[in-house]
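Taking it in order: structure first as structure tokens, then the write-up.
Incomplete set of chains, arranged as in the complex.
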Amino acid sequence: MSGKKLRVGIIGAGRIGRVHAESLAFRLPEAEIVAITDINGEAAQALAARCGIPRVAASIDEILGDKSIAAVLICTSTDTHADLIVRAAKAGKHIFCEKPIALELAKIDSALAAVKAAGVQLQVGFNRRFDSNFLRVRQAVASGEIGKPNLMHIISRDPAPPPMTFVRTSGGIFRDMMIHDFDMARYLMGEEVEEIYAAGGVLVEPAFKAEDDLDTAFVVLHFKSGAIGTIDNSRKAVFGYDQRVEILGSKGKIASENRFPNEVVVSGEKSVYTDLPLNFFMQRYTESFTLELQLFVQAVLEGKQTPVTGPDARVPVVMALAARKSYDEHRPVKLTEISS
Amino acid sequence: MSGKKLRVGIIGAGRIGRVHAESLAFRLPEAEIVAITDINGEAAQALAARCGIPRVAASIDEILGDKSIAAVLICTSTDTHADLIVRAAKAGKHIFCEKPIALELAKIDSALAAVKAAGVQLQVGFNRRFDSNFLRVRQAVASGEIGKPNLMHIISRDPAPPPMTFVRTSGGIFRDMMIHDFDMARYLMGEEVEEIYAAGGVLVEPAFKAEDDLDTAFVVLHFKSGAIGTIDNSRKAVFGYDQRVEILGSKGKIASENRFPNEVVVSGEKSVYTDLPLNFFMQRYTESFTLELQLFVQAVLEGKQTPVTGPDARVPVVMALAARKSYDEHRPVKLTEISS
């Protein structure tokens, strides 16, 4: 089996880089991490030690120049993604890149063009597609189990706002947070959105106002088939990570609940209660991070298309831009207004 | 206790008239049905026999002219409500009237003016307020149990579309069906809506198109506090009556589920399953019909304000008109555009 192992280089040893490195090292025998690099050399060293990565590269170029490396994982900050994709593509590497590729469409288009020109594979890190709940929902829609989907509601709320330093460079709630849900909407419904109406406000953390950002956002999605979808984002759900979806179809309804740390119910003197749901994405989506990488590795090894493609990387950004425009202009906005 | 009984006349012996007659006759000893009338004399006779009502009146005037009758229940078709309210008010009767008073604001205003002039009590039949689930949700908001409410979602779906003959005179989905949810939105949140954005379509029953009506409707409600609400209406949920609400507040979330005929779960060879939820409003809201009448009777006997007042009767119609306007013009519409 060793002959078929995918040789991988990792760029970025931060939080998400660590998640992916551990998946590759401990769960995915069909991949082998050859080298890792980070502008913070100590972080790269520590992760290499933990995951048995034989080499800490001094630079990104060192990784891109290593002919033995077939694929790279781009786990750096968002503003570097597009440029690194271009460089990696030119170096002939297959690419797994964290979402989003960029906050501006021009940059995304350049990156996608480079990928196409190089003929390499690209997968973007929309990990939620690989959560067992959303996979089951998607399967129900795709198989016709609930008939034609007509109304879809996504709830996606964080337990607490991120630091304002993060908010400042995040691109705003639509491009930073709701981007995952835009992808989920297209994926679950299996069709495209034509128009978006956005609402929102600063309802839970006044500091967002100074950043011209929102802590609460809500959009109505008009799908091409006439189906209606919604996404409900809040930066603060005191009980923990709130990640649910439900779809009403012509033959039934499907709904996914949050995931909890256990299945235990206590009946006390004042209430019947359970522990809180899993607190944040690291706990909730653990398995999805592994599965997305497994499918990436498999797609590259077998020369097949990855499960999250170029348009999958681009369309959610178009949707985010339309949503923000809708919010600013207080009217429904067609996606063709953003990108024809 | 007999000295304190409220003497009631019932106008209309159809489906809802029967529900109210049975509540009064069998559940509410503090009320006494004196007479009933209906344009269908046989229906009135049958209901009188069933509920022990001593007299079937030959006309509405006979009931309004009976000095011994203190209150009337108006259970006729919607187009007669406003006129009957005016006549009953002039006759000095306290009034319980089914929703809505009228489909046009001018008629509602005339009716409310007559009520005010006569100094009688009026309650409109927004029975869902008295469902044990929605009472509990309201209590959580009012008591601060979930903090300030920021995001509210109402799901309200019928098991199957009504006959097209009904649809034709119903006033459309916003005024016929969503009117209950408009009331619920104001009631649960304890605040007013400023602006509405509506979407919808004919997604489940093509016959609605010929009536210029929708079978699926969705609105975004912009509350004065900045909170955002939604209402999701469908004329067809194949699994039964789908009546839920959830609110995210600054200190927690509250959500109500559907009601089921039993609490039994079967684990079979292919799935773990339960029976379907209660099928329609007669099953689901049984207790609320009794409770709303009980509170009406009590309010009249004690000379207190009824729990569903004049503005409660009018505002949902304003909201319904704004919603339809928003749908037609495909833009958010302020309630002040409908009625300042």
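Which chain is which? They are A and B, in the order written, and residues in each are numbered from 1.
We take it that a contact is a pair of C-beta atoms (placed from the backbone, for glycine too) under 8 Å apart; a residue touches a chain by one contact, two chains touch by 3 or more.
None of these values were measured; they are calculated from a predicted model.
Undergrad: Which total copy number does the whole complex reach if 2 copies are given here?
TA: 4
One rule holds in what follows: only the chains that are shown with their structure count from here on.
Undergrad: Report the inter-chain centroid distance for subunit A and subunit B in whole angstrom, where each centroid is the mean of the CA atoms.
TA: About 43 Å separates the centre of subunit A from that of subunit B.
Undergrad: Give the list of subunit A residues in touch with subunit B in this complex.
TA: Listed in rising order, the residues are 147-148, 150-151, 153, 157, 197, 199-204, 216, 218, 220, 222, 226-228, 230, 232, 234, 236-239, 242, 248, 250-253, 330-332.
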